[in-house]
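A protein chain is absent from this complex, but the other protein chains hold their places.
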Amino acid sequence: MPDTQPLDLQAILQEIHAKLEPRLGEGKVADYIPPLARIDPRKFGMAVVTIDGQTAMVGDALEPFSIQSISKVFTLTLALGKHGENIWKRVGREPSGSAFNSIVQLEQEGGKPRNPFINAGAITISDLILAGHTPREVIGEIVRFMRYLANDDEIVIDPAVARSEEATGFRNAALANFMRAFGRLDHPVEHVLGVYFHHCAIAMNCVQLARAGLFLANAGVAPLSGHTVVSRERAKRINALMLTCGHYDGSGDFAYHVGLPGKSGVGGGILVVAPGKASIAVWSPGLNQNGNSLLGSLALDMLAHRTGWSVFGA
Amino acid sequence: MPDTQPLDLQAILQEIHAKLEPRLGEGKVADYIPPLARIDPRKFGMAVVTIDGQTAMVGDALEPFSIQSISKVFTLTLALGKHGENIWKRVGREPSGSAFNSIVQLEQEGGKPRNPFINAGAITISDLILAGHTPREVIGEIVRFMRYLANDDEIVIDPAVARSEEATGFRNAALANFMRAFGRLDHPVEHVLGVYFHHCAIAMNCVQLARAGLFLANAGVAPLSGHTVVSRERAKRINALMLTCGHYDGSGDFAYHVGLPGKSGVGGGILVVAPGKASIAVWSPGLNQNGNSLLGSLALDMLAHRTGWSVFGA
Amino acid sequence: MPDTQPLDLQAILQEIHAKLEPRLGEGKVADYIPPLARIDPRKFGMAVVTIDGQTAMVGDALEPFSIQSISKVFTLTLALGKHGENIWKRVGREPSGSAFNSIVQLEQEGGKPRNPFINAGAITISDLILAGHTPREVIGEIVRFMRYLANDDEIVIDPAVARSEEATGFRNAALANFMRAFGRLDHPVEHVLGVYFHHCAIAMNCVQLARAGLFLANAGVAPLSGHTVVSRERAKRINALMLTCGHYDGSGDFAYHVGLPGKSGVGGGILVVAPGKASIAVWSPGLNQNGNSLLGSLALDMLAHRTGWSVFGA
Partner (left out) sequence: MPDTQPLDLQAILQEIHAKLEPRLGEGKVADYIPPLARIDPRKFGMAVVTIDGQTAMVGDALEPFSIQSISKVFTLTLALGKHGENIWKRVGREPSGSAFNSIVQLEQEGGKPRNPFINAGAITISDLILAGHTPREVIGEIVRFMRYLANDDEIVIDPAVARSEEATGFRNAALANFMRAFGRLDHPVEHVLGVYFHHCAIAMNCVQLARAGLFLANAGVAPLSGHTVVSRERAKRINALMLTCGHYDGSGDFAYHVGLPGKSGVGGGILVVAPGKASIAVWSPGLNQNGNSLLGSLALDMLAHRTGWSVFGA
């Protein structure tokens, strides 16, 4: 779809919101920890920030939510910054073809996680970021990175979410211990999980999140500040990983329908990158069967259709 | 990389060829049937056809080779034409996370293949294309479709390859019988396999193949003839499938390094689509551990780097 | 339980029959081929033949039924006779831990079946028995072996069952083709399956079956004729295989409750060996979730309890 005239993004977002209004509440809110289970399922927010600085938003776009696995995009970015391409000795780059927290593949592949966006892979990334530091130091570093990217010092970790994750994260503890058994973690299991549970507990709103991801749409440069966050090449590669692995076992479906790199979280958020155009964040707590936001995915499908944004189009 | 001045594609291909020259022969040539095992491992051809009609080529770009699984892109296109989005009731759209001919996933998922590019999925597509016709009719239809897309009436099936595939294709026979046991094939196993083995045995050269794939780079329209092959939306979606599933268990790696939709075959060919720019075909028989052309992948990585073509860049 | 006074086996069988009478018809009759689906689910027969020549029987003990996988005990015996312990290069001796016709394990273990009693293993045994002969010759040999063991020339193959198995045996065709793909069958897939489908279609009644299995209870010697069928050592070993692998994924449960070596078939029959005591056959077509006769298993549990027969007792 040739975008010969400027898109009215604010109007498009309002149109999407209006169409989805009757369906708010659909899907299944994550209930494995009380702070997530308590979220109103009818919440819906969406924000688009273009690389030339425009912001459009709708609904609950200024209400913070738990970004959960979306944080994995940013810890991956940090790990690449610290260790470069060496991280691929520790974690793969292939779609997993199974549920996000499957331990089967991990056993069959000697404890090396498939990619940095499944839980085992993100736990490995936490181990890589630790790099001899204390969990407290590293958690602080991650939060500062998010504030810097979003240019907003109010971003914090939700302590109730972090505590709940720690108290009930038996499956993640299983994954971490399992990788430790294969000699694949350098730091104590408790430290690694401490970092992991805390970065998943970061709370952000849609506008903050869209701003934080904007460097990926702009060849690695944060357009608002002009700072180079990563190289052009690295930005492409992070986008490639989001496209092939960003939605667990629904990644192929998301690529098919939306056609843009994205990363979802069980809090109901999705961050999406339209290279050369914009960064988009959506939030709707009800999840589909693959653990991705049901209406959020739909909203993005509608946005992609209305704007013509797609990495696969002419 | 802003392409402010026109790319000299012919010079770029020659440069790539020169750099790979010392490595020709690397990788492992497919040896499961004699006609493939006999291929000279030092063959190398590459062709780029742009949407505005330019063609650049190098090496053995005019020598036909067995396109094998690359044909799956075209049978998928035919099946979508015949049945539309209904085909997704019969085959999934997710990366498989396991080897291209694995039967494990098929059992765990009730005989429904993960995607149309793994063997089981392509066999299902053959069953869909049959649609009550004889294998002979359908095989003729596929060849005519390839001739039409490439605008070249000399494209044929290599009968020696087809016979060899039939005589030794026990694993594909296992897959087909297995799906039949789940009630997932409408036609006799022999008919379905007949279609499958024959379309894998189509022989084409790099220029023909690049031309045949050009509609995917041009929003569904074959630019040379002006014919609309598929809708803009469908072209995007086929590209999305190629990106997430086109290289078996090396799809993530290909997206990471090359960043363009593509489909490989065990004959050593790879077809790649640069949306809005060009269609590319490369041929080098030696395969890497995932069954994709070793030097072919490398050549595409170099081409993507030199041209800046990537679906993930700004 | 010390058997100081002779057991009245006829009375015990009648008591078991009476107790099960109200439950006849329970379980799910195999329905994958019409000749089995048509069987009256209320059929029930049981026979005990002791090593000193007594026969007790009850219900439909003289009505022939399709012995199906019970035939695998006898083809294993034949294969051991032809090739000795060399057969273990081709098939394992371990319980499978998964459904009887699973193809997953076969892939993970390079096409070598876990044991001779799962389908893949029995197909391998058919390949071993063929040994260069025609399927017709080998099928004849198997039938003659059954007649010899049961001392009854009226035992035949049910042609309707054999034809149905061949027409619908896609999963077994998948298994055979899959093993052929691994180079693990010496004969054409059609020949091997021909033998397999025919020996599964042998029809016998409970008395014939109990007689045929009596050599396994008597240290390898058929007590009625005095012929040595196998060595004492081999009889023990076949019994061991029946105990660990004879009931698919219900083998542990059968050992726990009944405590005697046995082999079941989807026709609803079970052959059981009480070493030093007797051979028992039971038939009731309704199957439990593991594909073993529901009431047949129960009848054997009751018999074991009443007689004290168990390989695990003092």
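A, B and C are the chain letters, set down in written order, and residue numbers restart from 1 in every chain.
Note that a contact is a pair of C-beta atoms (placed from the backbone, for glycine too) under 8 Å apart; a residue touches a chain by one contact, two chains touch by 3 or more.
Not measured: the values here are computed from a predicted model.
Every shown chain that the unseen chain touches in the whole complex is listed here: A, C. The omitted chain makes contact with just one of the residues C:T50, C:S71 or C:S96: C:S96. Touch with the chain that is not drawn comes from one residue among C:Q14, C:T168 or C:S310, which is C:S310. Only one residue in the set C:S66, C:N119, C:Q208 or C:N239 touches the chain that does not appear here, and it is C:N239. Although one chain is not displayed, its contacts with chain A can still be listed: residues 102-104, 107-108, 170-171, 173-175, 177-178, 180-181, 189. Summarising the interface, chain C meets the missing chain with residues 1, 51, 92-98, 105, 114-115, 217-219, 232, 235-237, 239-241, 243-245, 249-253, 255-256, 259, 261, 275-276, 310-314.
One rule holds in what follows: only the chains that are shown with their structure count from here on.
Across all inter-chain contacts, the pair with the most C-beta pairs is A-B. Centroid analysis (C-alpha atoms only) places A farthest from chain C.
With centres set at the average Cα position, the gap from chain A to chain C is 56 Å. If you average the CA atoms of chain A and of chain B, the two centres end up 32 Å from each other.
Centre-to-centre, using mean CA coordinates, chain B is 48 Å away from chain C.
Not a single residue position of chain A touches two or more of the other chains.
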